[in-house]
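Excluded from the complex is one protein chain; the other protein chains are retained at their positions.
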Amino acid sequence: MQSLMLIISFLVLISALMVILSEDMVHSALFLIFSFGGVGALFLSVGAQFLGAIQILIYTGAVGVMMLLMIYFTSKEGKSIKREGKYSGIVLVGLLGFLILYPSISITREVGGTKGLTQNIGRLLFSDLLIPFEVISIVLLSAIIGATYIIRREDH
Amino acid sequence: MIAFHFLITSIGLVLIGLYGVITLRHPIKILMSIELILNAANINLVAFSTENLIGQGFASLVIAISAAEVCVGLAIVYNLYRLKKDIDVMEVNALKW
Partner (left out) sequence: MYFELTPYLIMLIVPLTVVAIDLVINSKRIPYLLTIIGILISISLFLDILLSGTSFNKYMISVNKFSIYLSIIFLIGGILTATVSNEFLESAHAEFYSLLSFSLLGMMLAVSTKNLIMIYIGMELASLSLIPLVSFFKKKEKSTEAALKYLILNGISSALFIYGISLFYVSTSTTNLIQLSKISLGPLSLPALAFVVVGIGFKISAVPFHFWAPDTFEGAPTPITSFLSSSSKKMGFGVALLIFPMALASYQANWTTVFAILAVGTMTLGNIAAIKQENIKRMLAYSSISQSGYILIGLAVATKIGLAGSLIQILAHNLGSGAAFILIGGIALTINTELIEEFKGLGKSSPLIALALTICLLSLGGIPPFAGFLSKFILFLSAIEENMLWLAVIGIINSAISIYYYANVIKNMYFYDKQIKSEISRPFKIIAVFAILSLIAVGLGYDPILELAIEAANTLT
């Protein structure tokens, strides 16, 4: 089980790297979807069933398809992706990586458990997280209003 | 040991996402990098919710919000494309000054 999880994490990281490095937009979107799916599998491995399910539904489903759709709408063939500051980026990210990785070696907490059942999450969302959960519906509503206004054609 | 493994995955994702945000110029690709960082945060929130479930509840809210963010973002990208009719000029120098 643990070696399987190690392989999945490795694949998640590799495909995330390919999202950034790939020259083709469609390829990076597909790698992104693959990476999302891998993260979903990691969620399932720590017993978070609900999170694993909505990760796959919303991220690989909704977000991934939306990205692909937009790429088909807006991109042209044969244009390469421009990239700037490759080396300074590596230096900056490397420094930051050292800053986080070095202290995190000493974290010795256990992960996992079987608490992430849908029932428990549902109870939590309607007790402790009640107001944030309701505010999410307002966030989605305002995003719908905003996005439809921007996309709408007003020719007629 | 297993905790470290999840932390490493999340740190790796956040570093890759940051590298993308710093170096890439295409708005859709920057949005993808932002999604990678959000996924990294979600791995932390879900994997380490052993004492209470708050982390998992929070992660589910983050997933909903990031879907909304992508929705608005793609609407704006599409509108800009409609105005300019060319993806090549649609580069953002977001992190330049």
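Chains here go by letter, A and B, matching the order in which they are written, and residues are numbered from 1 within each.
To be clear about the criterion, contacts are C-beta pairs under 8 Å (C-beta built on N, C-alpha and C of every residue); 3 or more make two chains touch, one makes a residue touch a chain.
In this text the structure is predicted, and so the values were computed from the model without any measurement.
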Selected from A:62, A:90 or A:139 as touching the chain missing from the view: A:139
Contact set of chain B toward the excluded chain (per top definition): 7, 10, 14, 17, 21, 27, 30-31, 34, 37-38, 40-42, 44-45, 48-52, 54-55, 58, 61-62, 65, 68-69, 72-73, 75-77, 79-80, 83-84, 92, 94-97
Chain A residues touching the omitted chain (full complex): 96, 99-100, 103-104, 106-107, 109, 128-132, 135-136, 138-139, 141-143, 145-147, 149-150, 154
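Keep this in mind: only the chains that are shown with their structure count from here on.
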For the chain B and chain A complex, residues of the former touching the latter: 2-9, 11-20, 22-26, 28-29, 31-33, 35-36, 39, 42-43, 46-50, 53-54, 56-61, 63-72, 74-79, 81, 86-88, 90-91, 96
Touching residues on chain A, where the partner in the complex is chain B: 2, 5-6, 9, 12-13, 16-17, 19-20, 25, 28-29, 32, 35-36, 39, 42-43, 46, 48, 50-51, 54-55, 58-59, 62-63, 66-67, 69-71, 73-76, 79, 81-86, 88-90, 92-93, 96-97, 100-101, 104-105, 107-113, 115-116, 120-121, 124-125, 128-129, 132-133, 136, 139-140, 143-144, 146-148, 150-151
